[in-house]
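What you see is the complex with one protein chain gone and the rest in place.
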Amino acid sequence: MTRKLAELTGPQTLERLTADSVLLVPIGAIEHHGPHLPLITDALVAEAAVEALVPAAVQAGIDAWQLPTLSIGKSDEHHWASGTLWLNATTLFETLVDLGRSVATTPARKLVFVNGHGGNVALLQVINRELRRRFGLMVFSTGALQIPAGTGDDGPDELGLGIHGGWAETSIVMHLRPDLVHPELFARNVPEEMTTYEHIGFNGRPVTFGWLSDDFGPSGVIGDPTGSTAEAGKALFEYGIGKGLEALAEIDRFSLPPRAGSGAP
Amino acid sequence: MTRKLAELTGPQTLERLTADSVLLVPIGAIEHHGPHLPLITDALVAEAAVEALVPAAVQAGIDAWQLPTLSIGKSDEHHWASGTLWLNATTLFETLVDLGRSVATTPARKLVFVNGHGGNVALLQVINRELRRRFGLMVFSTGALQIPAGTGDDGPDELGLGIHGGWAETSIVMHLRPDLVHPELFARNVPEEMTTYEHIGFNGRPVTFGWLSDDFGPSGVIGDPTGSTAEAGKALFEYGIGKGLEALAEIDRFSLPPRAGSGAP
Amino acid sequence: MTRKLAELTGPQTLERLTADSVLLVPIGAIEHHGPHLPLITDALVAEAAVEALVPAAVQAGIDAWQLPTLSIGKSDEHHWASGTLWLNATTLFETLVDLGRSVATTPARKLVFVNGHGGNVALLQVINRELRRRFGLMVFSTGALQIPAGTGDDGPDELGLGIHGGWAETSIVMHLRPDLVHPELFARNVPEEMTTYEHIGFNGRPVTFGWLSDDFGPSGVIGDPTGSTAEAGKALFEYGIGKGLEALAEIDRFSLPPRAGSGAP
Amino acid sequence: MTRKLAELTGPQTLERLTADSVLLVPIGAIEHHGPHLPLITDALVAEAAVEALVPAAVQAGIDAWQLPTLSIGKSDEHHWASGTLWLNATTLFETLVDLGRSVATTPARKLVFVNGHGGNVALLQVINRELRRRFGLMVFSTGALQIPAGTGDDGPDELGLGIHGGWAETSIVMHLRPDLVHPELFARNVPEEMTTYEHIGFNGRPVTFGWLSDDFGPSGVIGDPTGSTAEAGKALFEYGIGKGLEALAEIDRFSLPPRAGSGAP
Amino acid sequence: MTRKLAELTGPQTLERLTADSVLLVPIGAIEHHGPHLPLITDALVAEAAVEALVPAAVQAGIDAWQLPTLSIGKSDEHHWASGTLWLNATTLFETLVDLGRSVATTPARKLVFVNGHGGNVALLQVINRELRRRFGLMVFSTGALQIPAGTGDDGPDELGLGIHGGWAETSIVMHLRPDLVHPELFARNVPEEMTTYEHIGFNGRPVTFGWLSDDFGPSGVIGDPTGSTAEAGKALFEYGIGKGLEALAEIDRFSLPPRAGSGAP
Partner (left out) sequence: MTRKLAELTGPQTLERLTADSVLLVPIGAIEHHGPHLPLITDALVAEAAVEALVPAAVQAGIDAWQLPTLSIGKSDEHHWASGTLWLNATTLFETLVDLGRSVATTPARKLVFVNGHGGNVALLQVINRELRRRFGLMVFSTGALQIPAGTGDDGPDELGLGIHGGWAETSIVMHLRPDLVHPELFARNVPEEMTTYEHIGFNGRPVTFGWLSDDFGPSGVIGDPTGSTAEAGKALFEYGIGKGLEALAEIDRFSLPPRAGSGAP
């Protein structure tokens, strides 16, 4: 039976959903990913992850549901590149507020953003709290796929900088949709100077900074797709889904006190 | 080869798209459709229409492309019903402005909203002009499927009032996704008093009015799904696609003078 | 006794208005209408229509009231032309929301936008529903004057394309304010290519499109004022008022269930 | 010949207006004025003032023009009273920005808000500068009528507190529209405690404060209409017009350096 | 014991504040003040005034509290000058609404904006009322320092036009922070033509107008700092504080009826 919320009827949502239901929203991006990957990469990965996670979670006893994919995200860092479809920060903010307000009319109280695009992360963190305060929901955000870091499996020649169109992402798309990948155009573009910083960095460093993808060269790639393979992609995907299931199990047993939410901004 | 824009790479959009390209955006809704139809009805129909139209149009020599589906629309008339996911008018407005601004960075100049939800129509008409003025695009909006009116094929017992969850829509979903239809819950809800008005009406009458779907009874249906069949749905769908192709041929040869757009609101 | 709402005192509105009162708001535009018609054309027609309709409706037993004219509308299609005064779509949206919120503090529950400008139509349809949802009002929108179509009286040489500064509109202004019309500058500007489309069109066609008035030539006229006469204008005006009265009689007996409105966007 | 801008055609605005033209915009309010004055009071006074000022100014060699009246203003202080039609501060702000942007497409560079409502004053001062910065206009705001203060002609029993529905305003409406005044309901409501403050006050005091009209009693009047007469109103009106003409003569010879304006907020 | 609200703990605000508490918010600007005064001038003066007023008011039996300084204001008139930090009118409006909403969660009901920047005055007057309507507060705005006008002490050679970087302001900064003043760069820039107007003026005249500070010359100064002295500044400051204390005493005994506020815009 369907686990896609939108395939239910309205009245069914009243019967089938409860405060323990976990609603998963794939959110991605349609954005430039260099010459070798399709614009849809991030939306593809987010949707594929949710499509894998939901049945597995149900199998594990979690009342998980898939919501429609939000394909278009906040891709302002690629605004310069033909083909990028992007929402302003404020438009995405209002979209997600509207989504939270909508979900709050169902019996469900747990909403999880499963995110395929790094450029959405910070805004989702703002939204997590906004939706809790305004609508009393429990709201979570997570990357679509956790990547095994520091194992040599995260792109050995990327110096930890393979964040856009690099080895892991390219491998995953080769696994999911090999027809959309252009290996003949794989080209390394690693901003090696970034390794000279201890504090400033793309992820998990104490100093964050504002960058656009053409700040590191005209290709818009940050990473090294060379050596990507579908096999590696399959392994990365499965690893990520495994970790995602663990995360969903935690979300399932997580709780915060009920609250009404004020509705007001 | 793909005709989904988002399956191209960014650089491919520069090579493959031209000012003659016609970009089709399915736009729908996730909203209450009574006890017998899924929430996804309008998004489903819009996406199915575009998926049928694009290859047929390409076959006919039109450089047609499918853009990602905007599943969630302006369903304020069903805001009272659990399961409806909806954007405020202003949020949808900003979303579509952002989409137009994004498309304007590609070589394409023709954008077509293929709309599965009546509640989006007026806002799309506002947007048609907004995107032309601000970004210089040629922008079109059309219903996903034209329905053969006045032929007895538009729901004989509906008095012309089958606008939401009625005979035609139900039949079409029975054709597209029979597994999501609940015939045992078909129930006629036709606001017959509307036939006593000559000026006031839902569509194509000189006086429009603001209504919410529970203004006509708690079911939220406006129409009569009784007697809907997959066969009728198939015929309606094919009729609509045929008309849609005619419309695309007109859009293909249509032109307005080039203009830059001011960008500013 | 006055039938202009704004000529009442505040306390009188509590005594004189009831849930059966019908409040008419003339809404127009101040916009370029070619070299032969004044900027005020649309506001003039809307106001003249309401001034004719209200006393006639009262005569017919309808508790009708005239609200102040909203002269300035959404004339973005003429933004290029000196003299056009126009509101952004979002500004007009907020203005009309504020008006609805204001009206909701009176005993009246029926609000009718009597509209003289085609560029306002779609936004008014969005507002119809917005005001019902947010403030529980019954909200209607109608053209200021219905024009007898297909009778030869709608501009014989205009091919059905006389939508801005054409025969009917020019004739009506010659009837209402002959001093403001410049017959020596009448010049036909009919985008004849539009007749080659069956699907795409300005009005009542399945495919709408975004146009600016200078997309069809520098005059900004779409139609043929040649042959306009005050006599024809008088007949058109009277025909429209007659139809408007019929519409008001329907609005008077129309009802929807009471609802409170949430106030929230 | 007409001096109403909106009665010109678009092309005429290019010929008739110059950088020396002075455009007058009546701006008022539709708001509760107690039991004895009509809602339209402030819009009425503003419009009457402009209608008197423009021909007199033209007579005096000033290229003055009347723009359409903005009837509805920022009447949040009367939001509690049935019949008040009011715009939020932000809606009125955007409306006036749109008006400035529109005027900037004509050859005119001088825009004067002739204001009949105290609640608009501060917002107009914000707008004066906003329109200069964004559109390079010279923008002025002035009360519709200066009142001779401290002469005994400003409401002897009002202790200088006759700011809403008091002696002067009531007298002026008795002069302009005696049919809309209800002398049998004249009732003094003067917040006498305000005279005990030297710093805090309604006007021209160093400390301003936020008040709503029912903060001083349920009538919403602040002043004493007792003793108002049409004769006094006529004298006040003529005095105000005389002062207004002096002001227009100054505006006519006033100049600031040309500037382009950035357009941006 | 501290009289800075932000030095209390949250729970202390519940114990220490009452409906009689008077909360003072210094609000200034960081803006170009010519070559001789620092950008911080207006924020400096506002903060110094509050720091002097609060203990003196407490001494006088008023339950006064200092809130954090809002250093950055609406300095759009100096937007052209390097170093000016400024908020759009709408940003400052929303900031002050948020502040009012925050204060309304404490027991306090009296909020006073002590303002060091002329460009904030009108917006604060709009906010006074907005916060009363929305949050039921009593809200006051006052200049940080009243200046003894017409005594020869307000800049004898300034013709009453010393409104920005002139004699009084310069003297006060010389008193407060002599190290930040550059007397060698004192230069008179008085727009003498303004004295030829009786109606148009910067302050307290019936006609206000929109000006940017470089409309009167490239220095951005409006006034004459020549002859400024720390001694004069000390006298001016003390005079202003004396007047401010009188004003606070009035605010302390001032009251309006309790009201809840609607929260809504």
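Labels A, B, C, D and E are assigned to the chains in the order they are written; within every chain, residues are numbered from 1.
The criterion applied here is as follows: a residue touches a chain if its C-beta (ideal position, glycine included) is under 8 Å from a C-beta of that chain, and two chains touch if they have at least 3 such contacts.
Remember, it's a predicted structure, so these values are computed and weren't measured experimentally.
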*Just list which of the chains on display the missing one touches.*
A, E
_Residue in contact with the excluded chain [from A:E77, A:D98, A:E169 or A:D224]_ = A:E77
*Out of E:L24, E:A49, E:I62 or E:L87, point to the residue that touches the absent chain in the complete complex.*
E:L87
*Which one touches the absent chain: A:P38, A:P68, A:G83 or A:G143?*
A:G143
*Where does chain A touch the missing chain, residue by residue?*
74, 76-77, 79, 88-90, 93, 119, 121-133, 137-143, 146, 197-200, 204, 206-212, 215, 243, 246-247, 250-251, 254, 256-257, 259, 265
_Touching residues of chain E against the unshown chain: what are they?_
2, 4-14, 17, 30-40, 43, 67-69, 71-72, 78-88, 90-91, 94-95, 98-99, 102-103, 105-107, 177, 179-180, 182, 220
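Please note the rule applied: only the chains that are shown with their structure count from here on.
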*Can you tell me the C-alpha superposition angle of chain A onto chain E, nearest 5°?*
120
*Which chain would you call central, comparing Cα centres to the global Cα centre?*
C
*Examine where the copies chain D and chain E touch and state whether the two sides share over half of their residue numbers (same) or under half (different).*
same
*Which whole number of Å gives the spacing of the CA centres of chain C and chain E?*
47
*Just how far, in Å, is the C-alpha centre of chain D from the one of chain C?*
28
*Could you check chain B for residues that touch two or more other chains and list them?*
79, 88, 90
*asked:* Can you work out from the touch definition every pair of chains that touches here?
replied: A-B, B-C, C-D, D-E
